[in-house]
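The following block contains the structure, expressed as structure tokens.
In this view, the complex is presented without one of its protein chains, the others remaining in place.
The letters A, B and C name the chains in turn, as written, and every chain counts its residues from 1.
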Amino acid sequence: MDFIEVRKGAFSVAEEFAALRRENRGDGACVMFVGSVRDFNAGAAVRGLKLEHYPGMTEKSLQDITADARAHWPLGRVRLLHRVGPLALQDDIVFVGVTSPHRQAAFAACQYIMDRLKTEAPFWKQESSETGDRWVAAREIDKREMEKWG
Amino acid sequence: MDFIEVRKGAFSVAEEFAALRRENRGDGACVMFVGSVRDFNAGAAVRGLKLEHYPGMTEKSLQDITADARAHWPLGRVRLLHRVGPLALQDDIVFVGVTSPHRQAAFAACQYIMDRLKTEAPFWKQESSETGDRWVAAREIDKREMEKWG
Amino acid sequence: MAVSGGIGAPEVSGMIKILFFASLREQLGTAEYKLENYSGSVSELRTYLGEQFPDWQAPLQAADLQAAVNREMALASTRIADGDEVAFFPPVTGG
Partner (left out) sequence: MAVSGGIGAPEVSGMIKILFFASLREQLGTAEYKLENYSGSVSELRTYLGEQFPDWQAPLQAADLQAAVNREMALASTRIADGDEVAFFPPVTGG
């Protein structure tokens, strides 16, 4: 029921949505999040990104997060894809899609998965900008967002 | 910046996502909701739906809801499509997609738009089931969900 | 059944146009009714229509019935003027 993938290549939102809905008669609600490369971060014009991960641990972390979401809300399907390697401006980085019989559960679970992914899944971003390459610093706001989940 | 449409025909999530992201360099977050016809509601096996609306007022209501969402959160693009007329099992009914520089704003705005749409946009569902046609009753839960937005 | 609610602008003549939707439309057996030289509130209009058409009385007194005037949600006390478009309908169930 869960599809979790760390991959180099681009993903297709159309294919992911189709996989979430195909022969899924019980779930009336589908919430999807897509995160992509913004062109400005902390003032320097970003040209692209490189994403590093911890093979093995990253996948395990994403599986644990998804399992915890299922323990909190009645979910049908969950699909979580995260790209690694070099990414260009406007490339999509992450897709999280969940289905549920209940709209509120689908919204809450999708947001919960993203909040935890941002604070604990082992991914590291390196930005290329006009002023050179730099590792992105963790943002305090993501940690604060986690606090609401207790 | 807002695209709002009440339509008879099906919509394409792939095309909506493309329209939200195309040449959208500033928004790193995109949240989408898709609501579809479930096969069970209140016990009777549903065969299909018919959706009625109030032409003119429905569109105005959706525009007002979207404008209020923009007043609350920094949003880039908003696309809101709702089908009317006869719908089959598993057909998609409604699409709400929003982009923002901020993940939390995108989630909150998408959920806010759906919560208000469910409680105040003039649409009425009629279900066809084995036991005949019946107008769907408003669910108390949708009103309770609105209370959290004050 | 008469004409269903049209897309055009509210009428500005010396009459009010009253629209009914969904289960209420089916219960009343009509989608639209026009009234000349009417003056009063939304709740007074509900009562007035029930007096004119006894079969409409029960459906129009349903506790959860909602009303709009000129495509904005209206209160029981909202005043109705010539040229207004008034609509009555059950609680919405879209999405």
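What we mean here is this: contacts are C-beta pairs under 8 Å (C-beta built on N, C-alpha and C of every residue); 3 or more make two chains touch, one makes a residue touch a chain.
Remember, predicted model here, so these are calculated numbers, not experimental data.
Taking the complete complex into account, the chain left out of view touches A.
Contact with the undisplayed chain is limited, among A:L20, A:L51, A:L75 or A:V98, to A:L51.
What subunit A contributes to its contact with the hidden chain is residues 35, 51-57, 60, 82, 93-94, 114, 117-126, 135-139.
Going forward, only the chains that are shown with their structure count from here on.
Seen from the C-alpha centroid of subunit A, the farthest chain centroid is that of C. The distance from the centre of subunit A to the centre of subunit C, each centre being the mean of the chain's C-alpha atoms, comes to 48 Å. In terms of their C-alpha centroids, the spacing between subunit A and subunit B amounts to 23 Å. Across the assembly, subunit B contributes 35, 114, 118 as residues in contact with two or more other chains.
The set of subunit C residues that touch two or more partner chains comprises 95.
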